[in-house]
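The complex appears here without one of its protein chains, the remainder shown in place.
This part shows chain A:
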Amino acid sequence: MYGIAALQPYVIGLFLLWAALMKLLDRRMRAQAGQTALGRLVGSARAVLALRLVGVLELAVAITLLLPPALPVEGAAAAVLSTGFLVYLTYAHLAAPTSSCGCLGAHSRPVNWRGFARAGLLLAMSLVAVRARLYPVDPWLVVLGLAEAVALLGLSAELDRHWLMPLRRLLVRLRKPLAAPSPQEIPLEVTMRLLYRSPAYCSASAQLTSDVQDVWDEDGLRFVVYAAGGRTAVFAVPLPGGDPSAVRVALTDEPALI
């Protein structure tokens, strides 16, 4: 138990150090500070100042956690900071549900369960860290520390583009979930795109008063029928498609179906 407690200050400290350095040094984060929930909380004019203050606070806590001696007050400070994160996330979720939290990097995703889980995990680790004493290094503790770090990073949506997106791309490449369908009927929308680009449609579109009324395929042509005022517009589109100028049109006095 003391071993686990002794481990926590280092994991929390490194994580807070990263968060602080991002806030203090990342130009993109500063540029977007006004759009985050922090900007909503303190006003976008003071968002950058608030961001820097939080960064300095995180840096101070991180340094005291990482440097010996291990004192209970350091864990308590981290716990207070984590509680502050949770309160801030709750505020962001309620007051600015479309804003990002501006926690660890610039991105535009709003606060979700992962943000809460990350702050909750930090709080739990901080509470354990209150009991930290000097303790010899143990391989199991290193494994546990790495697991905690992976959990914290995995819950950080800011890092998704570095691992989650490439992973999903790889899975899509392997599984091909949208593999090309076997050639069957030509979807109507393919014909419609060709129709919209045809001189026939452009010359008649001002007359059309409805959307597609009727469609059927016959003799390698697709017939598309529209109402055109009191009349009817009928288009004949070659089914294999390709050349929009091959589309033919007739406006007939065959009354519309009304």
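The rule is simple: a residue touches a chain if its C-beta (ideal position, glycine included) is under 8 Å from a C-beta of that chain, and two chains touch if they have at least 3 such contacts; residues count from 1.
Heads up, the rule we're going with is that contacts and distances are computed from a predicted model.
Novice: Pick, from "Methionine synthase", "Deoxyribose-phosphate aldolase", "Cell wall protein" or "Acetyl-CoA carboxylase", the protein name that UniProt gives for the chain of this complex that is not shown.
Specialist: Answer from the record: the omitted chain is "Cell wall protein".
Novice: Of A:Ala70, A:Leu89 or A:Val225, which sits in contact with the chain we cannot see?
Specialist: For the chain that is not drawn, the touching residue is A:Val225.
Novice: Over the whole complex, note the residues of chain A touching the chain we left out.
Specialist: These residues touch the chain not displayed: 98, 108-110, 112, 161, 165, 168-169, 172, 175-181, 184-190, 193-194, 199-200, 202-204, 206-207, 209-216, 218, 223, 225-227, 232, 234-236, 241-242, 245, 247-252, 254, 256-258.
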